[in-house]
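All protein chains of the complex are present and in place, except for one that has been dropped.
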Amino acid sequence: MSVLLETQKLTKAFGGVLANNEVDIKIKNGTITALIGPNGSGKTTFINQVSGVMKPTSGCIVFDGRDITKLEGYQYARLGIGRTFQRINLFNSLSVVENVLAARLKFFTSSFLNVFLTTSRLKKEEEKQFEYSMKLLKLLGLEKEAFECPTSLPYGKRRALEIARALALEPELLLLDEPAAGMTKDEFKGIMQIMLLLKERGITMLLVEHTMEFVRGVSDWVYVLNFGRVICEGKFEDIEKDPNVIEAYLGEEDMQ
Amino acid sequence: MNLSDVVQNFASGMSIGCTYGLIGLGVVFLWQSIERINFANISSAMLSAYLFYTFYSNLKLGFVFSFVFSIALLALYGLALRYLIYEPINRRGGARMEFIVATLMMCTLWLTLIIVIYGGLPKPFPPVFGSSVDLVEIWGIRLPKFYFYIFAVVILLMAFLQFLLGKTLVGKFFRATAQNATAAQLMGININFSRSLAFMLSTTIVGIAGILLAPVYFVSLDLGGGSIGVKGFASAVMGGLIDPYGTLLGGLVLGMLENFSTLFISSTYRDVISFCTLVTAILIKPSGIFNWAGDKDK
Partner (left out) sequence: MKLSRKFIIILGIVLLLIYPLIETKDFRIFLTNRALLHAILVSGLVFLTGFAGQISLGQAGFYAIGAYGTALLTTRLGLPIPVGIIGGTLLSLVAGLILSVPSFTLKAFFLSLVTISFGQVVWIIIINAIPLTGGPGGLFGIPQFHIGDYFFGNKAYYYVFLAILCISILLMYRIKHSYIGRSMFAINDDEIAAESCGISSKKAKVFAFGFSSSLAGLAGALYAHFAGFLSPEPFAFGESANFVAMAVIGGLKHMSGGIIGGVTLTFLPELLKFKGWETYYLLVTSLIAILFVVLLPEGLGPNLSKLLDKIFGSRKDMTQTLHHIRKGSNR
């Protein structure tokens, strides 16, 4: 199985603190890889670098065989890396469907002249992308709220919208930063279903999560991070028995 | 140009620079507390100068009373800014831009009010710090006594602030609130009080600066105009919007630059110096050229 995304000696320093310390992670095509670790172990820093939000201090990120370390943030998304955020970062000035449309930007070929003159080319493109966005919303059960403001949606639906928006990019790799945060068991089972569905459609995923039941249910491979270093990797059943991992989580209640 | 001239320029640059630093402090305090720029604070220097002038020259109330009363009114001004502008805007969902516009309009308001009450011509500042010919001689060089008053006031003020914020409980609460309002609230710290303190401190400090600047700028509208604001911002930026000593140092640097540059460029371009300093400081190092306090934890 080929590797879709790989980090080599990825390091991020904040002043004297090494949030990520020579992290080597390989995400295989078509799998769901999980990244777990106690609070402060560097998981969010890792996702931030891999999605282009932060630039690494050293090391590199290779996506589909290409070194993308030096590219700009939005180019990561254009290449096919989508993400969701820990705290839901939706566009509250835009309606639900417009949030998804916003992410369809890369599929628009019109230039601003087309916009000024409202040519039929632009109209056709907007129609097409609108149809696509509505289909995506339907997939995640959001079509009824298409014209609502995101702030009026309940928590679970806002999470779903975030995922819809990320999917609008038609990503090859989807990064999910704690998608189950703040959810009940029933609620996150829904997210698990979505993830497995996406996997069937060939989307590779990297999952950062605290809730172990969730991780156990969906992941093919798990990396464990502690103090910015990878301390263990393997299948979930294997790593949960690893003494290093247990020691790292000593005192954490999630490891049940 | 001999040594005496150089030292003269140095001393005058330093003393004016101190006051610029104070104005910068006014910006920094409020920024640390509410992360907004308060343009209405620019008027504080003008207001305190005119108030002092009224109490001292018109009402003949004596130095101490005039000074204390002016500053007290400035503190009240700070509170008024909070409760009449900041809070109502916040409560109704307004943010940065709305606050900026409201405070900018306040600036205009004060300028027009002063014109209506006092007329547009500058008034001379009473010689409370000694007249300009009151000289002190050090190592054969004569310097106006006035500079030393400024240094004295600034040193006392910094010491007081250091004590207030560093040692007292009130001060600790203030710093904690500035760094993380939510956490502070959870620990029972009265953020309400801290916030009011921030507003009051910022206007009072600029008010003191205004009184110190009035001998040079005269009791005039210039004190409430943009050029003062720019100098304050430049100092604040050099201090990284967080380090009070850096801010003061920034003010000193600006004062010196201005003073020495007028030897080479005509004084009409003096304001350009402050702008250039401001822009350079932002472009070189927005986190603060003289910032040793570090970045605020986000």
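A few remarks follow.
Every chain is named by a letter (A and B) in the order it is written, and numbering of its residues begins at 1.
Here is the rule we use: a residue touches a chain if its C-beta (ideal position, glycine included) is under 8 Å from a C-beta of that chain, and two chains touch if they have at least 3 such contacts.
None of the values given here were measured: they were computed from a predicted structure.
Here one chain is not drawn; of A:K26, A:K106 or A:K199, the residue touching it is A:K106. Although one chain is not drawn, the whole complex shows that of B:L3, B:L59 or B:V101 it is B:V101 that touches it. Residues of chain B in touch with the missing chain: 31, 37, 84-85, 88-89, 92-94, 96-98, 100-102, 104-109, 112-113, 115-116, 226, 230, 233, 237, 241, 268-269, 271-272, 275, 278-279, 282-283, 286. Listed by residue number, the positions of chain A touching the unshown chain are 51-53, 72-74, 76-78, 82-83, 85, 89-95, 97-98, 101-106, 108, 110, 112, 115-116, 118, 122, 126, 130, 147-149, 165-166, 168-169.
The rule is simple: only the chains that are shown with their structure count from here on.
Chain B has its Cα centroid 47 Å from the Cα centroid of chain A.
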